[in-house]
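Note that one protein chain of the assembly has been removed; the remaining protein chains are unaltered in position.
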Amino acid sequence: MIFTLLILSSAIMAVLMVGTGQVRSNIIFYSFQTLLIALTTCVFAYVENEHKHYILALVIFIVKTMGLSLFLLWLTKRIGTARDTGTFLPHPLAMHLSVLLLIFAQILSCQLPHLSKLEDFSAGGTAGISLILTGILFMLTRRLAISQVLGFLTMENGIFLFALTQASGMPLFVEMGIFLDVFVAVMISGLLIFRIKHSFEHIDVTLLTSLKD
Amino acid sequence: MVSYIVYSIMILILPLLLMGFLQKIKAKLQNRIGAPLLQPFFNVLKLWNKTQILSEDASFLFRFGILLNFCIATYLILSVPWLNFSPMIMGLDLFLLVYLLAAARFFNILSALDTGSPFGAFSGSREAALSFLVEPSLVLCLLAPGLLINSNVMSEMFAFKTAVNSDNPAVWIFASLGLFITALVELSRMPVDDPNTHLELTMVHEAMIIEASGRNLALCEYSYALKLTLFFGLSVQCFLHAVSAFLPSNEWLTLFFSVIGMFFLAAVLAMLETVLVKLKWTKCPDFIAYALTMGMFACIVALRGRT
Partner (left out) sequence: MSLETIFWSAFLLPLLGALCAGLFSRSSLSGICAIVSSWMSLILLTYVLLPFLQSDKTVLFFSSLIVCSKLSAAFLLLTVLVVATALTQSYLFFQNEFKDGKLHQQKHICWFYSFSLLFLLAMMSVFVSENLGTLWISVEATSLLSAGLVYFSRTNHAIEATWKYLIICSVGIAFALLGTIFIFASSQYGAVEGGSLSFAILEAKSALLQPLLLKLGFIFCLVGYGTKSGVFPLHSWLPDAHSEAPAPASAMLSASLLNCALFAIFKVLKITNLSSCGISCDRACLWAGVITVLAASFFLIKQHGLKRLWAYSSIENVGLMMVAIGLGSAPIFFLQALNHSIVKVSLFCTAGNIIQICGTKELSHISGLLKISPLNAALLLLGGLAVTGTPPFGTFISEWMLLSLSVERHFAVVAVIILVSLTIAFIAIIYHIGRMLIGNVRIEKTNITSIKYSAIPLLLIIVSVALCFVIRPELLGEIK
């Protein structure tokens, strides 16, 4: 019960993130979302009695909830771009669309086979798929480079949640490798965003269209 | 019998007391001493005894609209279960509630237009736009508890009697949050409208009642207080239903929690009004969208629980 609540509220945080154009609020919503995922992992570790998940939860909390969020906040402050005006879909409509995507995710996850011992965690499939879809929607409806990174991170959270609940977590070293890769990816794109700001004097990726066939 | 008496006292005292409390807390947060807690009572009394000045262009519609607004607010406060007691008038349908609110707003706008002042016109159009945006979320937030028990009668939805199934708390919490945001918009509070501003070009609600004076203004103020009580009460009731598993089933204790909850919401509102700035008018839909999202979540969870 508490597990379902936790796991679905992380998906809800992602939905709420879509609704605002303030980059700072987006990052804070992302941070809450990962905090909830870390808590979910803790509860999962307690229920399954798997100690490796405690380590995972700790790493998520340190790397994502604190590290990446603070890095992105710092980046936003340095870049000085506070608001994402969005592309083809206004933010409120995008948020309502992502609510519909949540329903769609529920339908999809019902189609997937579930392991009997994981009956309680079927909401995890819903939340995972919903986070992935919301992340993609976020990337599609935003124009700032930093929002693209946030969308990617949301998507990655969804994949982690899906792995945790549908496959009771990947082996520890694989998860650690994935965290490392994601961390490095965000750092590299952060540096690249600085460079984009420096060279183009904006970080609007929809305006990066000089290369084409 | 006792509950009827308590209910009546609450209806008489609570609305204006909430207003006073709200203003007092806000003043404290802004490092002012502020008006006394009972100032709204004094205000209404003072206004009631003043002579009313009517615009020369105003027809009977002006006073009629204000009066009707007050009547509807009174009817709603008697029939909506905003406390944990059964309301005095039973059997209010949730759609009737929504339409009565819309009717009240319609006549309100009509009376604002009737005086022919330019402020009335633009604030009327703004009020209409806001209510148009917020109505779906109000319907969804109230519909979600209705879906749980397959009924659209308000007094049945909030009865503290129906069995709580496992998904219920989420429904009630979302409905509660949604109703609170809806209340901010319906009552023209801070992120969408600043109740303290007197720059005519930015205000919504204040400009609506700018032509009212004397008894008319007193009625306006009082019906506004009633609506505030109504929305806060509903929001608190939703929240109490969410945590009902942890609450003792004592009626009076629940009443105590309800009243405390409403004062708490007033304090939250005071704090929001201190920290937040008024949104740009074009950004208001972004904020109101959150109320609708909450309503959608509530309905989704309710439907998920049914299947």
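Note that the chains are named A and B in the order they appear, and that numbering of residues resets to 1 at the start of each chain.
The rule is simple: a residue touches a chain if its C-beta (ideal position, glycine included) is under 8 Å from a C-beta of that chain, and two chains touch if they have at least 3 such contacts.
This structure is a prediction, so every number in the text was calculated from the model and none was measured.
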Displayed partners of the chain not shown (whole complex): A
Sole contact to the chain not displayed, among A:Leu58, A:Ala82, A:Leu100 or A:Leu192: A:Leu192
Chain A residues that touch the omitted chain in the full complex: 112-113, 115, 132, 136, 139, 145, 148, 152, 155-156, 159, 162-163, 166-168, 170-171, 173-174, 177-178, 180-181, 184-185, 188-189, 192, 195-196, 199-200, 205, 208, 210-211, 213
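The rule is simple: only the chains that are shown with their structure count from here on.
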Distance between chain centroids, defined by C-alpha means - chain A, chain B (Å): 36
Footprint of chain A on chain B - complex, ascending: 166, 169-170, 285-286, 288-290, 292-293, 296-297, 300, 304
Touching residues (chain side chain A, partner chain B) in the complex: 1, 5, 8, 12, 15-16, 19-21, 90-93, 95-96, 99, 102-103, 106
